[in-house]
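After the structure tokens below, expect a handful of questions from me.
For this depiction, one protein chain was excluded, whereas all remaining protein chains were kept in their positions.
First chain written, first letter: the chains are A and B, and each begins at residue 1.
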Amino acid sequence: MLKTLRDLFRYNREFAIGSMLMAVILGMAALSAFSPYPPANIYVVPPDMPPSWAHPFGTNSRGQDVFWQLTFAMRNTLLFGFAVAFLSRLLSLLIGLVAGYQGGLTDRVLMSINDTFIVIPLFPLLILFYFVMRDYMNWVLLTLVIACLGWAYDARLIRSIMMSLKTREFTQTSVFSGMKMHEIVVREHLPYVLPIVFSTTLNNINWSIGLEVTLSVLGFTDINRPTVGTMIFWANQHSAMVAGVWWWFVFPTAFITLTFIALFLLAVSMNEYIDPRSRLARMGMGGA
Amino acid sequence: MVKANGKAGNGPVPAEPILSVRNLRAYYQMQYFGIDREVRAVDDITLQVNRNEIYGVAGESSCGKTSLIKTIAAANRPPLNVIGGSVKYSFLDRDIFRMSEEELSRVRWKHLSYIMQGSMNVLNPVRRIRKSFIDFAFRHINKPEREFFDIVARHLERLRLSPSVLKAYPHELSGGMRQRVTIALATICRPEFIIADEPTTALDVVVQKDVLAMIREVQQEMGSSILFVTHDMTVHANMADRLGIMYAGRLVEEAPTREIFANPLHPYTAHLIQSLPRIGDLSPKKALPGAPPNLSDPPAGCRFHPRCPLAMDICRRENPALTALRPGHRVACFAASSEVRPVSEIRETVPPKVAEARS
Partner (left out) sequence: MSDLLIVDSVTKSYAFGGLFGRGTFKAVDNVSFTLEAARPEIFTIVGESGSGKTTLARMILNLIAPTSGTIRFRGTDLNAIRGSRARMDFMRHVQPIFQNPFEVFNPLKKVDHYLFMTARRFAGASKTAEVEAHADAALQKVGLSLAEVKGRFPHELSGGQLQRTAIARALIPGPSLLVADEPVSMVDASLRMSIVNLFRTLRDDLRVSIIYITHDLATAYYISDRIIIMQKGVVVESGPARQVLDNPQHPYSILLKESVLSPETIGEGILGLARHTGEGPPEASAEGGAATRTLAQPRSS
């Protein structure tokens, strides 16, 4: 595993750049543990100070240090992305595997639910949800809701992979070797499915962070919890762009953009690395 | 770029090379995250195809025959790289590897065309057959559309295909019909040289015979040459004028087909011919021990020696050169060239000593 990472780092430029960016971003989030100011407090520093040695990213109109505020925002945003991705991967894996292997009625029922989730418009639904649940809104609830909306595409993808794996001769060999359905799925098919799950995870983190930022910027989330989205929301509330407090929105925007780029590069390099064909080629197959 | 455009007519033409391949080497060179691999798919191959003949290339899977024809057509793409050697066609004024992509595209299909195993590689599934004819041949024939389709229709009729196939989509035709259409497509420009890669492998036996007959007929009518690649020795027996046997990236024997079947000199060829099951023949057929070598790590010396019933010391150390032992019959085998004798009569039980074998 370590050797794999070292090889990837050495031979794959996307992976090298992506992982370095990711290290910077994770480092930023980790710094939140050392913040001198609690994230929710306001007017702890003089407001509207431009970047300086004392406040490297400046201070905002609410009297908060933008740098330390951003460490919390990055931590919360990433945590949100990872949590959504983890939960929605579980759902898509379970539903995709079962639908693909079982087929028949199970498949039809699961896929009709799946397709419902694919076609319903996400954004109006989320806004509606916010208005209904406004008083109970917190990030755990939002995580659950977005995870429940984010599995459908990949469940379909996993199902289609399962269906093609099911028709391969080695599945029949497994059946006639006396293996049970769950053993075949876990031991024979999962090695083909997991790489895809892994690379969709990175895409799913990107997607959920994007959704969270959009909702937060518009104020449809718990605005008292610092995330990259809520930082930009407060900057807009205080007309930072007009008032010339550019550091208030430029730094969060820059960091979230870097996060998107890092995740995208990692997803691309992972895709190439874990493609079963390229894997077989490394195992010494390939060629003539 | 293109020299003579004259087509050879019917009738016997003295051996006049249309393709000469010299010391051709093409290796797969791959890099996967730090692991370098080199697969010697085509290793020092020298052969010549004459005008108006079908030259068969026989060999098992991954013996390099597909890589060979890709390289000969200059259609090899990385990781398959040409390491050395030359490929010259009589209708080109220089080595095919020295030509630009644009020059090649003017030659392809008009002078050099292909019949492939899967007809769907050539026929676009969402376009009618007539569109495929336009795509491939229109600019080479360079006539107004009406005249072009007159030529196409006449060509189809000559191949006993109804011009109504032009209106069909590929999936509306049976496998045999599709393959006949690809043959019509490959021969519409009356090319001098055709490369046929396992053209009948996916077909049923009844259809296979028809399609082979069609290829043979169109070749004789146009006087073209065909490099015909298949693993099926019975097809070669009935199709090829001359036959080259490949083993592990090398050409191990080459002779006129009748000669090679009657008197194979290389033990591998002898085995291939002996082990062919036939209807009406119940004599026990033996299989060769071992398996073809891995081309990324081939055995030293003769690549066949680990499986060879005649292997001698020298076979383990040195690579036998392809030498002519009889007129037109070349073989790469120390045992065969040490004394010319009917290797075909050697059975597996014969001890690997040359001295004891009959001469």
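The rule is short, and it goes like this: a residue touches a chain if its C-beta (ideal position, glycine included) is under 8 Å from a C-beta of that chain, and two chains touch if they have at least 3 such contacts.
Quick caveat: nothing in here was measured; it's all calculated off a predicted structure.
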Seminar exercise, completed: Visible partners of the omitted chain are A, B
Exercise. Which listed residue, B:154, B:171 or B:326, touches the chain dropped from view?
Worked result: B:171
Exercise. In the full complex, which of B:107, B:196 or B:239 touches the chain missing from this view?
Worked result: B:239
Problem set entry | Omitted-chain contact residue, chosen from B:91, B:268 or B:334 | B:268
Exercise. Touching the missing chain, which residues of chain B?
Worked result: 60-61, 160-162, 164-165, 168, 171-177, 180, 202, 204-210, 212-213, 216-217, 231-235, 237-239, 257-258, 261, 268, 271-273, 275-282, 284-288, 291-292, 307
Seminar exercise, completed: On chain A, the omitted chain is touched by residues 168-170, 172-180, 187-188, 191-192, 276, 279-280, 283-285
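Going forward, only the chains that are shown with their structure count from here on.
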Seminar exercise, completed: Whole-angstrom distance, CA centroid of chain A to CA centroid of chain B, is 52
